[in-house]
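Every protein chain of the complex appears in place save one, which is left out.
This part shows chain A:
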Amino acid sequence: MLGLNKKDTSLMIVVIILTMFAPFILNPFPVDSAMAQFNAGYPDLMQRFVIFGIFAIGFNILFGLTGYLSFGHAAFLGIGSYSVVWMYKLLDYNVIYGLPLAVLTAGIFAVAIGYVSLRRSGIYFSILTLAFAQMSFNLAYSVLTPITNGETGLQVYNNDPQVLLGANEATSPHLFGIVMNNSFKLDVGAWQFTFNNGYYFCALVMLLVFYLSIRIFRSPFGLMLRAVKSNQNRLSYTGLNPRPYTLAAFVISGMYAGLAGGLMASMDPLAGAERMQWTASGEVVLMTILGGTGTLIGPVLGAGFIKYFENIFSKINDTILHQWFSFLPDGLEDAVVFIIHPFIGKGWHLTLGILFMLVVIFLPGGLVEGGQRIGKWIKSRGKSEDSDSGATTEPAE
């Protein structure tokens, strides 16, 4: 289907189903139950899942295929956001103007940064991209205040031109009148499911760019990128110039990041310099590695995993813990809460760090490898049960 082989088609279908039914899947617990705080099916978080999914998919085209580890991709994220907010200020709140511009500006910046950074490889490349991203951050934060509005962040004011703004037009981001903030709530028994326009818009964009990334992975271009990662020496002695291939991959992943940044500003009409900080660049590296570098679905899983922990674990506080462990004797209850305390709330980074370490040590292929191992284990279990019933003389291994 659509130029994909059977395996990729089924992966694509699974991803379509998961994203389209996410409001149900992510809200397994009734609203009033004690477990409701583990529900992730609210618009803000779902939007973040797919937006960071796009960011990580793009990053994986560079890092997963060519092995060039960029520590500066957040710069493109910020550039995308600023582009979109500027279109709000100059034209109107329709995101259709801003998003293509976000992709384009991020692409132009990626050409410039990539052209310089890709002269080096390995750690030097990483440091160069990091330096560029920090430069962009500092420019946005202070020097370029007229364009970026400095530390306040860029936003729309009443006296902005907004030349295309109609009389009855919505005053928040929308796509031809479909307002991103609007949601439709469905109550089923004790459950409540929220269907948000913004989420579905982002999800459709993500499906599109996910499909594009599958095509890139399976293309001759993708093969060359994997060859760059595998053996650049052999590649240049095979009559191929690695430089334009890596630059193209860098620009494509920069455009993905620009798109993700643009979508952030499409959900919430703000753009701040902190979006470009190196921690944001590091986060996408973690997402990709955690999910599975060089796999198709890995980065999306990694993005979802990290965003879920960031939003859910950081919300748990001591009061909630005391409720959970109230069945224990008083002294023991306090002790347990004391032990768990550093891992929750503001300490969620600690939990994430431990999980990250465990994944990297025991599952070098990330969450995707974990899934594959479980799949294999189930298969081999099924087989050994079959052989058990069939031939009883042979001890099943």
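Everything that follows uses one rule, which is that a residue touches a chain if its C-beta (ideal position, glycine included) is under 8 Å from a C-beta of that chain, and two chains touch if they have at least 3 such contacts; residues count from 1.
Rule of thumb we're sticking to: contacts and distances are computed from a predicted model.
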The complex's invisible chain, by UniProt name, from "Electron transfer flavoprotein subunit alpha/FixB family protein", "Lipopolysaccharide export system ATP-binding protein LptB", "Succinate dehydrogenase cytochrome b558 subunit" or "tRNA-splicing ligase RtcB": "Lipopolysaccharide export system ATP-binding protein LptB"
Where the complex has a chain not shown, which of A:Y245, A:F313 or A:W348 is the residue touching it? A:Y245
Specify the residue from the set A:L235, A:L270 or A:V336 that touches the hidden chain. A:L235
The one residue from A:A34, A:I96, A:A190 or A:L223 touching the chain left out of view is A:L223
Where chain A meets the left-out chain, the residues are 3, 5, 215-216, 218-224, 226-227, 229-231, 233-241, 244-245, 248, 252
